[in-house]
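Let me give you the structure first, and then I'll get to my questions.
Every protein chain except one is present and positioned as in the full complex.
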Amino acid sequence: MAEIDIGLGKSARQGITLDQVALVPSRRTRDLDKVDLSWQIDAYRVDLPFLTSPMDSVTTPERAGEVDALGGLGVLDLEGVWARHEDPSAALAEVAEMDDVEMARARLRALYDAPVNHDLVTERIKAMHAAGAYAAGSVSPKRVASMADTLLRAELDLLVISGTVISAEHVSDADDTLNLKQFVRELETPVIVGGCASYRAALHLMRTGAAGVLVGIDGGRSATTGSVTGIGSPLATSIADVRAARMRHLDETGVYVHVIADGGLRSGGDIAKAIACGADSVVLGSALAATDGAPGGEWHWGRTAFHPTLPQGDVVRLPSAGTLAEVVSGPTERTDGKANLFGALRQSMAALGFETVKELQSAELVITGG
Amino acid sequence: MAEIDIGLGKSARQGITLDQVALVPSRRTRDLDKVDLSWQIDAYRVDLPFLTSPMDSVTTPERAGEVDALGGLGVLDLEGVWARHEDPSAALAEVAEMDDVEMARARLRALYDAPVNHDLVTERIKAMHAAGAYAAGSVSPKRVASMADTLLRAELDLLVISGTVISAEHVSDADDTLNLKQFVRELETPVIVGGCASYRAALHLMRTGAAGVLVGIDGGRSATTGSVTGIGSPLATSIADVRAARMRHLDETGVYVHVIADGGLRSGGDIAKAIACGADSVVLGSALAATDGAPGGEWHWGRTAFHPTLPQGDVVRLPSAGTLAEVVSGPTERTDGKANLFGALRQSMAALGFETVKELQSAELVITGG
Amino acid sequence: MAEIDIGLGKSARQGITLDQVALVPSRRTRDLDKVDLSWQIDAYRVDLPFLTSPMDSVTTPERAGEVDALGGLGVLDLEGVWARHEDPSAALAEVAEMDDVEMARARLRALYDAPVNHDLVTERIKAMHAAGAYAAGSVSPKRVASMADTLLRAELDLLVISGTVISAEHVSDADDTLNLKQFVRELETPVIVGGCASYRAALHLMRTGAAGVLVGIDGGRSATTGSVTGIGSPLATSIADVRAARMRHLDETGVYVHVIADGGLRSGGDIAKAIACGADSVVLGSALAATDGAPGGEWHWGRTAFHPTLPQGDVVRLPSAGTLAEVVSGPTERTDGKANLFGALRQSMAALGFETVKELQSAELVITGG
Partner (left out) sequence: MAEIDIGLGKSARQGITLDQVALVPSRRTRDLDKVDLSWQIDAYRVDLPFLTSPMDSVTTPERAGEVDALGGLGVLDLEGVWARHEDPSAALAEVAEMDDVEMARARLRALYDAPVNHDLVTERIKAMHAAGAYAAGSVSPKRVASMADTLLRAELDLLVISGTVISAEHVSDADDTLNLKQFVRELETPVIVGGCASYRAALHLMRTGAAGVLVGIDGGRSATTGSVTGIGSPLATSIADVRAARMRHLDETGVYVHVIADGGLRSGGDIAKAIACGADSVVLGSALAATDGAPGGEWHWGRTAFHPTLPQGDVVRLPSAGTLAEVVSGPTERTDGKANLFGALRQSMAALGFETVKELQSAELVITGG
């Protein structure tokens, strides 16, 4: 790898962001109907290669059903407002009506002060099943051990264990520290885990037995992790590195672990470039928060925004780019790539001559100047 | 070529844009009248090395005649409003008067809803001939096969087959898919084809028997292809690569295929730099839309702006930089290089000591800092 | 080291700023309470690895005590307003109330016109002792020889000899030119000296017997040294180079000299990245001037702003980011990393898996794109 000297005896790799790359056409093109966007992870096959971000401004049980119908995979935050309140709809609707970010922040903070209720978690999972959708939900590493029984009993289909930075080796004095490897191996439910950003961290996460890893540690468009902690990783580089870990893990074990890009992807171009770097699928957060009737109206936030002593994210305003359906698969009249995301991906693959998402991973990229 | 690691096992070339380069003077200078700007492609010789962009906001049959008189080559969109309406002048004049982009977009969308009429195509070609100009027109790959007879019968002088990304090998189930190689070989009319952006894609287009290839896939100043699809290619790099394909094709076949830079060139400096990278000629779109009495007034658009489900371009506003004559060959009082484009090219070549456009292709470039 | 050609026969190293790097997670994480932030220099051990900048808009005798209580090391400017006026509080309060920068500048200029009074210096040192804090103070190279007796008699605990650029070898005709090496060797008080920015300059400063060196010559957020003199040094590179000097000096002498990053650090991320480049500790100036009740209210300035013929800094406005305690160690509701600086450092180290500040110096960095 290209190492750049920072100073005498200290060097760093040059990282590349998605904004710095572009896709280069090959010598072949194809018709749009000769492009296949489907994705299969574990037993689950979906028409479009995306998960929703497990954020309360993106996914509700009801939205999970709509996403399922559109061909994606909705992931609910199982520690969020739907796990803390019998019916948070009215409270979210109130927030959606607010013009002032301070008021919105205060109201949301209060919502997250309520405790997580396992019975509600069970109820949410059942509601997703009832809506005919896969039930996928997200829990943090700290809480996952204590919630495991609840999740199993409720027959969660897919578990996402997520945090800003997740490792397979956590140093703690606490008695109940999660042994991620043991936990994932013993769980019957398939697990996606992350975020991570490097070859080694990803490889260790893959060795836990996870079905997929989330790549990206910057937390997307509402996060401020970089300013607060100095931690960051240019996404194109992270995806490519984790793809290399996927190849090694496949070589060692015969198991293909999915690489899922997670970090502020907004446009069809972003998605195509993330896949070309090596992703099998993507997480959409802000892109779906910016839709008509989103849970928080135009407000978008992550749970780290409400940390009591050190928030690493904010409540941000995102104007809608259309209905959920329009943003996912069109049609749209928007010209900036923020709607009809998978129509755009299909268009991109047709122009590049690729038939499947897997083939797109071999696309040629160019570093754009400037 | 310099490859930059994106991550482990994935690299990309460093692409360079025209904005990143500048021309370096040599040890020689020359008088302005010792500079020759003429260009010859196939049987056609013009005084100035440019084509107009086949966009309805740039080229009308009447404007094609004016461009011819100024020394350039006007190219009409043979699927545009002039191929769909008996006389679109009044409708365009209406659009030109509009202040609101939404209204302009709606009015234009309606204009493109009318079907293409082969009789009108014939009429336009004859009108260009009648005006004493070369008749050059542009058609998309999808439609070119069905229009071939019409074009031949109307004695089109030069055919431009153009799309965002064109390849010599298109995958399709449709029965009437264009076999570009066979089509170009059999057609008596000389063909220019593109856009393309890479050595291999260009080489395959050259092998179809085309007289010239268009380099550039970003679609110019009104396009949003990059955001929508992630596809892009820094123009300086694309031109240089396609020039390398021209050299190989010349070595293999003895046939010199012209490299024509097409991508948002606005100033005299842009044109000079495109040629120094290897172009024989340039396409001017927004540069000529920004003239007094342009077909759409200050509005500029490409046909992709009106795609029903996924537009890849917008209707943008461009204030005029002068009359068509002033913008092409001056005189001007403007100081930003957006008028007297070929006076500026002449000035540049004089200061650099080059006599012909071909010589300018060997100019020394420097990557400018920052 | 990577040398970049400027032109034929002249090259330069590529320098890297802190803004260009980010910290990369490893395969391990740890709990926040398994992180140790303490720092020891000479006989002095503090809970948090920072000094205050010896600027009158940052440190007063009273603030030094508060900083001590919070776990840091307060450094008073012993040539500033507290060394020139019996009680400058009222005057500073006046400045704090001013809205107009010209008025603030004029009032401050007048304050610095009064002479330095050694009795006041003695009094300030005793006041810091009385407040139970370490007494640390800063003097310029020009004045330090003449003040040495005063400082010794008042039992200053730690002396900072500071200027924009300090060298161990100063060329002068003046009879009383400071021989830095002799001075530091003979002084009983431990000395920190700087700024410096390169391996050789730092090595020579270390050889004077200093306990620590300040790295950074740009003077922080209120300075304009770069525009005025052209002198500058990207901080990540400077810190790494001086760390290399520390290693050589340790190898030659067995003495560990502390590397202290000094140059406009504002956020928790800045601090973490400076340490990862090789710093043992940091100087906080503007970060602490931007607190409730700061000495100059929202105004921040360095003494170079009042140079009679060539100012190299300005009086700038910094809105408060919270109380001093909140900015240093939280809690905060701010999401931009400008408060709870050391909570953020702790969070960063936990996410990166490091137990001590020393370990963080081995963190992997990535150059961020763009």
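We call the chains A, B and C, going by the order they appear; numbering starts again at 1 in every chain.
The rule is short, and it goes like this: a residue touches a chain if its C-beta (ideal position, glycine included) is under 8 Å from a C-beta of that chain, and two chains touch if they have at least 3 such contacts.
Every value quoted in this text rests on a predicted model; they were computed, and no experiment measured them.
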| item | value |
| --- | --- |
| Contact list for the unshown chain, restricted to visible chains | B, C |
| Contact residue for the chain not shown (choose from B:236, B:260, B:310 or B:357) | B:236 |
| Of B:277, B:290, B:305 or B:324, the residue in touch with the unshown chain | B:277 |
| Where the missing chain touches chain C, by residue | 4-10, 12-17, 19-20, 105, 164-174, 196-198, 200-201, 203-204, 217, 224, 226-234, 236-237, 305, 308-314 |
| Interface with the unshown chain - residue positions in chain B | 1-2, 13-14, 16, 21-31, 33-34, 199, 236-241, 243-244, 247, 267-273, 276-278, 330-338, 340, 343-344, 347-348, 351-353, 355, 364-370 |
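In this text, only the chains that are shown with their structure count from here on.
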| item | value |
| --- | --- |
| Chain contact graph, described as a line, ring, star, complete graph or other shape | line |
| Copies chain A and chain B - rotation angle from C-alpha fit, nearest 5 degrees | 90 |
| Per-residue multi-chain contacts in chain C, two or more chains | none |
